[in-house]
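Selected chains from the complex are presented in situ; the others are not included.
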Amino acid sequence: MNRLQVNLPGLSMKNPVMPASGCFGFGQEYAKLYDLNRLGAICVKAVTIEERRGNPTPRVAETPGGMLNAIGLQNPGLQHVLAHELPWLEQYDVPIIVNIAGNEPEDYREVAKAVSQVKNVSAIELNISCPNVKEGGIAFGTHPDTAARLTELVKAVSQVPVYVKLSPNVTDIVAIAKAVEQAGADGLSMINTLLGMRIDVKSSLPVLANRTGGLSGAAIKPVAVRMIYEVRQHVDIPIIGMGGIFEVDDILELMMAGASAVAVGTANFIDPFACPKLIDQLEARMDELGIATLSDIIGRSVSICSQTR
Amino acid sequence: MIVENMQVVAQEEIAPSIFRLRLSGDCAGEMKIPGQFVHVQVEQGINPTLRRPLSICDVDVENRELTLIYRVEGKGTKRLTEKRPGDAVNVFGPLGKGFPAEVLKEKQTAVLIGGGVGIPPLYYLAKQLVNRDVNVMTILGFRTAADVFLEKEFTALGETVITTEDGTKGLKGYVTDAFRQLPENAYDLFYTCGPKPMLQAVETAALSPGYISLEERMGCGIGACLACVCDLTVPDSQSGKKYRKICSDGPVFRAGEVMI
């Protein structure tokens, strides 16, 4: 028995750890460092119909315990991804999740349809939470109805399970989670970045050319834990948890809050071996804590607390 | 590309706010190409969060030693100055594509033009060029006399011109003033690293092909996050790509290849 195994719709994962979208490209760079087969899954960079140039640089800025990014969904476009990136990933026996984005609902539909037909694509992550583009992105993720309609549209054409990636920049994340669940989402990914900003006091100007950016890293972990915990109480579909995972305990924390698998983003930049290292550390830590199998702890805090409420 | 806890051998302030850090570790043996850089984690943990890109300034393969020269700019480099011999510094590298030394043949002449902390990577380049019997001419620009560093080291390798903005040492003015005075056939190739305006001026003034090294704020350092892109002047005819990643396609580019 594999104690690290977790199973989510479309995703049979030998361990719960995947790199987070946008922090791992399409895998080719990190493949130079380690065997990607060690990963539980791979979530690739957002794909849009057309190639995107993204935002002007500087695109990243450091903040206390975190970082801001405003990449702006730069990607080579659907055709290129279909022709090059996804075929390249065929050499790996790891579930592939494709993060998709667009300006119009129609764009999402087209990308979802095409991508979900690719044989090595296991699931789609519907990005309705990118804070760094003017159109699309977060605009779809802040209202339950809009989010639900987009989910329906994509579900109608997708051959694979659809995970909706939620934005934390909302008053009521539970309402949005419920709406997309009802609209047929197979799972949720949460959280995307918090909208933030840094100003360089020497110039009085924003550090990022895009002015604002998405806050990620250790700093946002408590927000991720809270949101996953809240959503877990009200929604039945599984959650891929992310936001500030740097240590093996962070994985357990997000899973206890309700995540069935986790994604690691910013930590890859600080330690390029972050994902395989965390995976390697899991079992020893489970032994210390008396955790038999990882699937036992999914949402454990929620169930314990609901008994003592 | 290796991640290693290197050990501080020595740390020394060689000019105001300019530090030379010597690190020892196995990965020094991998650092073969000048212009490549390492991504330095100043401190374990999250303070500061990101790694800092610093150019390879010199490598002593036998003694497993890597030399970096850096200027104190903000939190990270400030913290780096507190490292003492014996302390560990986590290094990820070597990263990126460096200066090609092999494009020059024996007895050809290279001119190296460096400004401020653009100078360090040129030193390792100069050493390799001299090893290949290429003539090396160097133009180093500083703000003022007190800021000058590595003069002696470069002079040992070839003719070295110093410029200072205030004229307190060498020629008064910018490196480009000295560069423009070189006659047409004085050099076969130029290599340059420094602040953007300097690179632009050098590219404009150059009478030969050359290579430039760029800087940008970075996330991953290996081409995965797309933090550090710059535009190609002409889209790549093969891939159709319109951009390059400074961390993995660069930081060194052929002059004219990308927009500065």
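Every chain is named by a letter (A and B) in the order it is written, and numbering of its residues begins at 1.
Simple rule for what comes next: a contact is a pair of C-beta atoms (placed from the backbone, for glycine too) under 8 Å apart; a residue touches a chain by one contact, two chains touch by 3 or more.
Because the structure is predicted, anything quoted here is derived from the model rather than measured.
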Stoichiometry of the full complex in this file, given that only one copy per chain type appears: A x2, B x2
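To be clear about the criterion, only the chains that are shown with their structure count from here on.
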Inter-centroid spacing, chain B versus chain A (mean Cα positions, whole Å): 36
Chain B residues touching chain A - in the complex, by the definition given at the top: 1, 3, 41, 46-51, 75, 92, 216-230, 240-243, 248
Complex contact set, residues of chain A against chain B: 22-25, 28-30, 32-33, 45, 51, 53-54, 57-67, 69, 71, 74, 76, 80, 217-219, 246, 266, 268-273
